[in-house]
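Every protein chain of the complex appears in place save one, which is left out.
The block that comes next holds subunit A.
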Amino acid sequence: MSWPALYAQLVGANRHSTSLGKIWLSVLFIFRVMVLMVAAETVWGDEQSDFVCNTLQPGCENVCYDQFFPVSHIRLWCLQLVFVAAPTLLVSMYVAYRNHGDKKKLLQISSRTGFLSSKSPEEELEALKRRRLPITGPLWWTYFISVVAKLLIEVGFMYALYVVYDGFQMPRLVQCDQWPCPNLVDCFISRPTEKTIFTVFMATASSICMVLNGAELAYLVTKAITR
């Protein structure tokens, strides 16, 4: 299971999304997953090995690193992307359930009446699988709930990142006096500017996704009202 496999799953669910949903998926995969995999992972690659403290005391670097980086940015972003992609699978599950129900009905009708329409049963079943369901009724509610969930998850993770790292900026120097450090030691973080740039980039991409989700909610609500 990897990012391309997740992409394959989500693209399948994409057929029943609105246009905003499709744009959201592209932004997610190109500006967030791709950038994470291709660029950000190398920037954070040496975060612990290059975390250097001004002391020879064994264990001090480990302890200070652990104090200032309880969860790495990369792991937080990976979790965020996995959780944000999950509600879309709700929609695919509902569509699969609907298709299963309709398939059963179709088989019952064709066996009961014994009258074959112009198409054979296999063709009808294939058409059923390929059709695009309109976003009405229970599908509308499922879709609406999935978009609300995505929005809440995005907000939750952005807030968590902001709270754990006290803002989006990475400092060059942190001062640490945890045991076994002998006194207040200076510890230096590797590539702080590059990390700040990527943190701001990912936060911006996350905000764009939130705006798209908000717009999608507004669109769904207006569509339901006008109907």
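The rule we apply is simple: a residue touches a chain if its C-beta (ideal position, glycine included) is under 8 Å from a C-beta of that chain, and two chains touch if they have at least 3 such contacts; residues count from 1.
To be clear about the criterion, contacts and distances are computed from a predicted model.
Visitor: Which listed name, "thioredoxin-disulfide reductase (NADPH)", "Ribosome biogenesis protein BOP1", "Geranylgeranyl transferase type-2 subunit beta" or "Gap junction protein", is the one UniProt assigns to the chain that has been left out?
Guide: "Gap junction protein"
Visitor: Sort through A:73, A:150 or A:191 and give me the one touching the missing partner chain.
Guide: Considering all chains, including the one not shown, the answer is A:191.
Visitor: Under the stated touch rule, tell me which residues of subunit A contact the chain that is not displayed.
Guide: 2-4, 7, 19, 22-23, 26, 30-31, 33-35, 37-39, 41-43, 46, 50, 52-55, 172-173, 186-194, 197-198, 201
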